[in-house]
Structures are given as C-alpha cells and as structure tokens.
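Just one protein chain is left out here, and the rest sit where they should.
Presenting chain A:
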Amino acid sequence: MSTAPQGTHSLAFRVMRLCKPSFPVDPPFRIDLADLFVGEDIFDDPLAAANLPPLLSTQLSKSMDSSDLTYGSRFILQHPSDAMGFSGLLLLPQSFGTIYLGETFCSYISINNNSNFEVRDIIIRAEIQTERQRILLLDTTKSPVESIRASGRYDFIVEHDVKELGAHTLVCTALYNDSDGERKYLPQFFKFVAANPLSVRTKEITYLEACIENHTKTNLYMDQVEFEPAPHWSATGLKAHELHPADNSSTVEVFKPPILIRSGGGIHNHLYQLKLASPESAQMKVEGTNILGKLQMTWRTNLGELGRLQTQQILGTPISRKEIELQILEIPSQINLDKSFSVHLNLTNHADRELGPFEVWLSQDSVHGKKNVMINGLQTMVLPQVGAFGSSDFHLNLIATKLGVQKISGITVSDTREKKTFDPLPDVEIFVESD
C-alpha cells in the first residue's frame, strides 16, 4: 500500500483510516443457569418451582460478583438479549477497506520519533494526489512543529471528499532537523483506489424509471434519492402503496422499513412521473436533446457514514419534429372472432405544407410471423393528401382470427410522394370473444 525511502530516519508516519467504527456481533455460548443445573421440565414440579429459584439466584450473584474476579459474565446469560452477542461495544476500523466515490476519506496520521534523540523544526505536509490534481490537506510550513522528543509523537486527522475515481495517493512528508543538525526529508506514500459505488440506469417514456445498482461490499441505506427536474419539467416520485398499515400500535414507532440496497449488485428502482411545467413549454422542446434533469442520491453505511452523488443530466428520447401523427380514436367494445370490426383513426398533418397521399397498412412483424389481427380486405389503404395543419379521419376494417387477448400491432403510415415511412403505432390490446 505504500513505499518508503531507504536510509535511516528518526521519524516515521503511521496511518489509520478513520471511517466510522463498527459494532461487532457474535452470538456467544451463554447459558442461563437453570438450563444447565437441572432438567428442562423440572419447573413443572411445584416443589422444584418453589425451591430452585432462591438457590439459582444466590448462585447467579456469586458467579457475577465482580469483586470476586470471576468471568461469570462470559458464560452466564444475565439478560435475554445477551444471546444476541451485540453488546454496543465499538470496534475501530480494522482495515483500510474500500473507498467509494462520494464518500469522505478520513485518516489519523501519526508522525513518530522512534529515535533516542529529539528532532526539531518539523514541517509536515499531507496531500492527496490523483491523476488529475493534488489537494493539500495539511501544511505546517507557516508554523513548523518546534520539536518532537525521543519516543514522542505528533498527530493529526485529515479529511478529503472523494470526487474522482481510480488511484489516489496520500502523500505525507516531513522536513526536519535531526539530532546531528542535518535537515532531512521524509516522504511516505499510502495508496488507495476509489471505486464507483453505484450505477444508475434510466428508462423513460413520460415516466422516468431509475434503477440504482449497488457495487459496494456493504448494504447501502438510501437516505435520500431525489430527482431534480430541468426547468421546464416537474417531477413527482411514485411509490408503491404502503403495505403495513395496521401495525400493532404498541409497537415502537420506529418501524419505517428502511430502503436498503443489498451489497454486490443489489438494485432498487425509483419511478418519477414527469410533467411539462406549462403548456407553453411544449414549444420549448428543442429538436435533438431533451434534458429531463438530474438524480441526487445520499446514502449511509455503517453508523451513518455518509456518501453522496449526483448523476449527469438525464436525457429523454430526442424529440423529432413529427410531421405526421396517426392516432387511434375508437375501437369497438365488442370484437368477435372472425368477424370484421372497424377501427376509427385520425391522421394529422403538423407541417406547414400539404403532405401525402398516404398508404396505411399493418406491417409484418418479422419475429412473430403470422398475425392474429389483420386487415380485412385490401391490405393497404390509400388516403388522399392532407393540407397544412389539417387532419383526416378514416376507418380501418380489421378481423381477428384468434380468441382472447390479442394485439393490433404495426399500424404504419407512409407518405408515398416524399417516400417517407413513419414509425408504426404502438401495440393496442383487444379482447376477442367467440360468437
């Protein structure tokens, strides 16, 4: 993790990562005395039930008497929750661990004088070096440490918000006068890597679904996940209906189930409904990009250790200025097998010039092959030209050849003069009944 120079130095840096401590947990073999001295059903006997407790409690006091220098508490169950093995004792971080983008790197640095002589005029610097920059964390140049006695120490704690991925080096340097009056320079390097904690994938229609995936080795408690919409949008987070309304009222009121994303690949999805802030802003839609906004995330790990990240601007599907819009206005409520039914459609021309003539057909779906809903009659319908900003209603005769839930898919329109085919309509589901 680090490299150090050759040669003898009176001073040496020692470093410990100071993230939050942890609660060790380890269920112990701790026993209630009544479960050891006697059979498990003995308290059925009223005589035993009367005579045993005083004896047991005397023995318990004796075994747990701290003045008697005993280790009774290591094997006797005093309180039922002792069996959990979770005492509230805190444990210092035992290893450097993994550091993630968005977290704060905190470290205890101790510079030790392990020689038998005093050193003087110590200038100490600590900085973080990454590929892109050097960030100074500490510099005593203006007020050097006067001296560190033999076997003495000078300690400091540094913090740095990790904003870059990849290799980081904590560089600690000391410039000092050793006992011979020689000015010496000690550099020490401690390397670590900042990894990416989360990935965010988005899918959107007029809804934005964000899927957050946890790449770290611990569970992440998502404190806040907020979508900050771009100026012309407003966003509402959508949540599933609360599943536990009727909790026992005596239950301690702290049971909001936490959103925990499992370590090593766990995911959690968030859904936002996006609305344009005002009708006028529809005209602000610029062709090409459609910026929706950013996702802000704050998470916590062990003992509230904080991390935060913001995504880049999330883009919606590019708006192409649609010249032709095709919509289904009405589908009959009853559709029978092998009986022709009529679908009412509308074609609107958003352009400022006359377009058409047009052809409308059901495109062949290469994946699914034969369709269960087809055009009844001529497979292509011809429509006359439509004037600028005008629209035209028409009917398509369809027939369903299979019962049950079926799809009308692939209704496609093309401009025969400009030789432009537009995207087909999305699938529409219908229910086909028998006669």
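In the analysis below, a residue touches a chain if its C-beta (ideal position, glycine included) is under 8 Å from a C-beta of that chain, and two chains touch if they have at least 3 such contacts; residues count from 1.
Criterion: contacts and distances are computed from a predicted model.
Considering only "FAD-dependent oxidoreductase domain-containing protein 2", "Heavy metal-associated isoprenylated plant protein 26-like", "Gamma-tubulin complex component 3" or "Mediator of RNA polymerase II transcription subunit 20", the record for the omitted chain gives "Heavy metal-associated isoprenylated plant protein 26-like", by its UniProt protein name. For the options A:72, A:144, A:390 or A:410, the residue in contact with the chain missing from this view is A:72.
Against the chain not displayed here, chain A makes contact via residues 1-4, 12-16, 18, 20-27, 29, 31-52, 54-55, 59, 62-63, 66, 69-75, 77-92, 94-96, 108, 110, 112, 114, 153, 155-157, 188-190, 218-221, 223, 248, 250-258, 260, 263, 299-305.
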